[in-house]
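Take a look at the following structure, please.
Showing just some of the chains, left in place.
The chains carry the letters A and B, assigned in the order they are written, with residues numbered from 1 in each.
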Amino acid sequence: MCGIFGVYSYEKLNVAKRIYYGLFALQHRGQEGAGIATSDGKNINYYKNLGLVTDVFKSEILQNLFGYIGIGHVRYSTTGGKSVENCQPFVVKSSFGNIAIAHNGDLVNSNELRKELESKGHIFVSSTDSEVIAQLLVRELLKTSDKIEAIKNTLKKLVGAYSLLIMFNDSLIAIRDPRGFKPLCIGRDENNIYVSSEDCALTTLDAEFIRDVKPGEIIEIKDGEITSYEFDYDISKNYDTISVNAPSIYKGATTCMFEYVYFARPDSTIDGISVYKVRKNIGKILAKEHPVDADVVSPIPDSGVAFALGFSEESKIPYYEGLIKNRYVGRTFILPSQNERELAVRLKLSPVKSVLEGKRVVLVDDSIVRGTTSRRIVNMVRKAGAKEVHLRIGCPKIISPCYYGIDMATKKELIASNKTEEEIRKDLGVDSIGYISLEGLIKAIGRKDLCLACLTGKYPTDVNFEKVLERKH
Amino acid sequence: MCGIFGVYSYEKLNVAKRIYYGLFALQHRGQEGAGIATSDGKNINYYKNLGLVTDVFKSEILQNLFGYIGIGHVRYSTTGGKSVENCQPFVVKSSFGNIAIAHNGDLVNSNELRKELESKGHIFVSSTDSEVIAQLLVRELLKTSDKIEAIKNTLKKLVGAYSLLIMFNDSLIAIRDPRGFKPLCIGRDENNIYVSSEDCALTTLDAEFIRDVKPGEIIEIKDGEITSYEFDYDISKNYDTISVNAPSIYKGATTCMFEYVYFARPDSTIDGISVYKVRKNIGKILAKEHPVDADVVSPIPDSGVAFALGFSEESKIPYYEGLIKNRYVGRTFILPSQNERELAVRLKLSPVKSVLEGKRVVLVDDSIVRGTTSRRIVNMVRKAGAKEVHLRIGCPKIISPCYYGIDMATKKELIASNKTEEEIRKDLGVDSIGYISLEGLIKAIGRKDLCLACLTGKYPTDVNFEKVLERKH
């Protein structure tokens, strides 16, 4: 998972600072590393490093990033492989000028593509899909001088999820794969055209939202004009979505449900659907599907808040904050020793005794991570005097890995184990537990053209599981 | 405003790391600087610097802070005078061994005390009250070898607010002034005795709360034993509290109402009263005092949340988050230029269109700071489509400066101006505005032994205004 952001300035003003603020608004999509590349029409300047946007970019660095076109990237922290080389944008010098690429999503066939390129003598300095795409693109550019044609020929070879920004010396290209796995939208203000993973970054910059990039669409911004092209090579097989009474936004699309449930910012709107509303809906449906007699509904902050509010609204059980999150969490601090793991949780979350004491409490969260943290939180809530603790989860059980860009490694651990709900309930020490149903989730989101692979095991594209796994190691 | 935290280990184990975590939990009380001093019975070690607790203390530094007794301090960021010298604890070498002092509050007569000491040949290296207290204390120690006696003689001279930690080579002393302006409480676990500005730090360390330190109480922790002493020199005049039907917790006390309204963490309990409950009560009373016909109640995060929940509960108007706070705010980032001030606000807060569009919105906040930020937020909410915007404020109008440790410089600016509520309403561009009443506030807190000086202009101690002001410059 990552975030991408691009700007093209009509007035040929420097855009690096705009990108900086855009990436700051998309920081939740990736905390491992950040990068910005800009072009002044001839030369490319770029800088990338590990760390948060605010740590990576200091004034001096930003001031040197001249250029009226630019793209930026925030990288998600996955286990292993943390290195500057894997930060993006990926920038290459070629006979076609400089090219910079920023990518959100995961290709399913990147391993095969990489091997094929290697057999032709190509070498790789990173393990990013962006480098694979760059190599393919340059090969296509040798065959045709029409950049859009070359891009289309490149995309033909890609299988998987990709929201993509490509910057040439004098143009900015935005692409969303035919399945529309990952969000991407465009906006503008009086001086600039923007492309962003989420519209929350447009709001931050006070830019006007134009529209979402459509699945299978290529948008070219050049000479101050926006042109749209279509392609649809990726849809390699029919994908039977769950038969639920819900509309499709885009024919054939399979947008990642986890963007709505967890990943995107609550103030974003993806393909016309408000993320905040989805989460409140989930809470309401949860309350219907798993009602409980209780005194107070409390979220596990931060991600549980909207779910809990919906649950409270539907159930009429009053909403209180039973747990307060320390505002300073997120900074690097000296970790408690091994035998103080409980302390690590208490440094982040603190119970509000006056809310919990003697109460039957419904705790609402988006998903269960491993279970160890949940168990400690439940324990903390009980210790603060709660009489009963009921857990409600805003996402169905995750049973299958994601190959399109979400690192489920941690998410799946509990679920992947063969525990029944009852076993999980006992394990976490709660009085009852309830996950939203698949149908409930789809209704809450309000569209059925979703990728639900991690919940159902049915993948919308061909997946050569062996090859994909190989790459992971 | 500041936070203080002390630990005494029975087992003579190093306490620096405990203090580090305690200060982390009290970080909200002061972000300008932090310090820790420890004693191993003979030698004192200390370190202090500007910055957040997590920035000031790194592993190597903490490892060098040997000692089984220790005190720590977080310093509030006031305008001007930002320097390492003013960080605390203040540590001195004297013929009575090392002495370290950490202070929360402001003395009203420190300027006079300082002048008097200077006339006797004393010099000062900082502008802290702690140094004044240290000088007085050492003079008293010359007269009597009884430390508690010397402390009592010292306290006789102090007028104003002070929750105080004093560390000698082999003992830890905790003191709360007779008016009980600032909170202070004690706790324990199997190995340690703790003293803390707020009990939230005890919760974080999984320590058991014992009780609040009483106004006019000296607590000495020495040889593993806790001894309590009384004194009451400070109460220099009668203080007529508002005649409201509410109980007094402590006779003659005037505890700072702003601790409940804004300053303390919501999960803390001060003098037996839950801060969270107070804030919810305020919301409820606000809804009664200033009802409004609206579609949605939204807090201005973070501080408005509990107020808004109370308002929603009482008014039955549903609670939604109309504004989302960027989780990464608080980090140092490259500021927008002068003509992008609106951007600075949008980087922190973002409107949720789906919540606000077409709605009559009640915005609830704890207080109005200058008004400029409020105006921008109101503007942002309107731009997101709100039909009406009603502002409700959880604190009465602040009309008089605080001399006891709260920097109202910024808080008072709007209020101090002679604007009427109607003028403020127009200025902020809202459809209605409502402040909680003084009586409502007292009822919400549930005690009447409060300092309300900033709201009424009546000060519970003598204040030589000229001398106090002089010191400020």
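Criterion: a contact is a pair of C-beta atoms (placed from the backbone, for glycine too) under 8 Å apart; a residue touches a chain by one contact, two chains touch by 3 or more.
Quantities reported herein were computed from a predicted structural model and do not represent experimental measurements.
Asks: In this structure file, how many copies does the full complex comprise, given 2 in place?
Replies: Identical chains making up the full complex: 4 copies.
The definition used in the following text is that only the chains that are shown with their structure count from here on.
Asks: In angstrom, rounded to a whole number, how far apart do the mean CA points of chain A and chain B lie?
Replies: 38
Asks: Please name which positions on chain A make contact with chain B in the complex.
Replies: Listed in rising order, the residues of chain A that touch chain B are 17, 20-21, 24-25, 27-28, 52-55, 57-59, 62, 200, 203-206, 265-267, 269, 274, 276-277, 280, 302, 305-306, 309, 313, 318-321, 324, 326-328, 330-334, 336, 342-343, 346-347, 350-355.
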